[in-house]
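Here the structure comes first, spelled out in structure tokens, and everything after it is commentary.
Presenting chain A:
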Amino acid sequence: MVVTRAAGAAFFMSVKIIELTNFEKRILLMLNTLKLLKVFIFLICCACLVSCSEQPETIKITFIGPLTGGVSAGGLGGRNSADLAVSLRNQSPETKYKYELVPLDDECKPNIGVQVATKAAADKNIVAGVTHYCSAVAMGTVDVYHKFGLPVIVWGAVLPDITYGNDHPEIHRVNGTMINQNMVAAEFMIAQGFSTWAVIHDTTDYGKGHFKYFEKALIEQPGAILGTFGVNPDQQDFTAELTKIKALNPEVIYFGGLAPTGVRIRAQMDKLGMSQVFQGTSGIVSDAFIDGVGDLAEGVLAFREGAPTEKLPGGKMFIQAYQARGFGEPAEAYGAFAFAATDLIIDVIEKVGPDRNLIRDELNLTQGHESIVGPVTFDSHGQNTIALITKYVIQDSSWVLWEDSEYALGKRSLK
Partner candidate 1 sequence: MRPVVLKTVELTVSFGGLKALNCLDFELCEGQFLGLIGPNGSGKTTFFNALTGIYSPASGNVFLYGEKITGASPNKVYDYGITRTFQRSRLATPLSVLDNLIIGNQRNLNFGLWQNIFDRKRFKAELKKQTEIAEALLSRFSRDLAALLFKPVSSLSMIDRRRVEVCRALISEPKILLLDEPSAGMTPDETRALMDELQDWRKQHPLLATILIEHEMELINKVSDTCVVLNYGEKIAEGRYSDVATKTSVRAAYLGED
Partner candidate 2 sequence: MDLGFFAQYLINGLVQGITYALVAVGFTLFFGVLDVIKFSHGDVLMLGAFTALALFLGLDRLSTPTWLSLTIMLCLGTLTMALLGALLCKFLVLPLKESPPLNTLLITLMFGSVIRESVRLFFPNGSNPKPFPALLPETSINWGNLNLRLDSVILIFTGALAIVLTHLFIQKTRMGLAIRAVAQDEETARLMGINFTKTVLMTFALGSGLAALSGISTGLYYQEINFSMGLMLGVIGFSAAVVGGLGSIYGAIVGGLLFAFLQTLGAIWFSVPAYKDVFAFTVIIMLMAWRPTGLLADRSAERV
């Protein structure tokens, strides 16, 4: 419609010029020019095209995460999971509306994130969002969602400030923050009898944040960090850092970062003949880590927010359904959260209808909502407070719940 206006404006402008001098002659001239007519027809066609593009819509939910670039594995897993949630609900006969997932790529870059967040938030047909895997991107976009009033649930970014750094009622998060994760991690490790750490973290918000909260958590415990090494996530070679750590001789190497970097560090530890316990964060809870490291993965520890998916009835269904759909990429650690967030949003829409404000308010009232990552309860900042932290250990090339592992039973030993 607006373009019809554009064509009108163009016509108006041309008329205006004509008025400047002899009107009739000009009109004749114009009519005589076939060329001009053609252009006009062309313009009108364009205008029609644009105005015809309005059509009845299904209810749209956006998914935003990194689909290209270095951490796209996590993003693609999340996208598939959200997609799965939508299609499962669409298949169900109880569902009132038809849903459509609009996946957008934030490339894990804040500027692109703001761009696509604006795109989603400004689109009236999108009523809610399942957004962001990278914390820096989420930090940049929360204001955008607030400004446009788009209710979103963060499905992967773990920086506490995303929910706690603002009072925006639109922002929610199903996954826990790195605070809870590291508290549990520190307590657990101390309980296992470890007391000295060396920390390697990548210098992104993810790794650096994890280090910060792990350090905080350790202050309350009788543990000591002997050395900290911030590294570039693109870095290939870590032998210099590891040699330095070798000289410090800690009991545990704490790694704050994502699987690709973690794989390199664990593999290179072996090169230097280091056999310290490798303790990771949620970022390495992925089959990619085990695939990448191979046999060296045995005994690696990691922690993840949320209840163990595989133990919950809905979770089992998720894992099966995901496999049944035959996605090209695995769900990765946060796929379950993306699924849970999408499912929660659809539940809310089913209840209150496709209206952003109603969805926002209803989301804020969420109390003990059952999901595949455990019950979800949002606090006043929209943060899921039921911060179950699951402890994992790699046993025989798969992530095993600590409680179920042979390590917990004393059959194997970490040291």
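Basis for inclusion: all candidates are chains of the complex that A comes from, given by their letters.
Going forward, contacts are C-beta pairs under 8 Å (C-beta built on N, C-alpha and C of every residue); 3 or more make two chains touch, one makes a residue touch a chain; residues count from 1.
Because the structure is a prediction, the values reported are computed rather than measured.
Visitor: All of 1 or 2 sit in the same complex as chain A; which one actually touches it?
Guide: Touching partner of chain A: 2.
Visitor: Considering the complex alone, what residue numbers of chain A touch candidate 2?
Guide: Within the complex, chain A contacts candidate 2 at residues 68-70, 72-73, 76, 203, 227-232, 234-237, 239-241, 243-244, 246-247, 259-260, 263-264, 267-268, 271-273, 286, 288, 291-294, 328-330.
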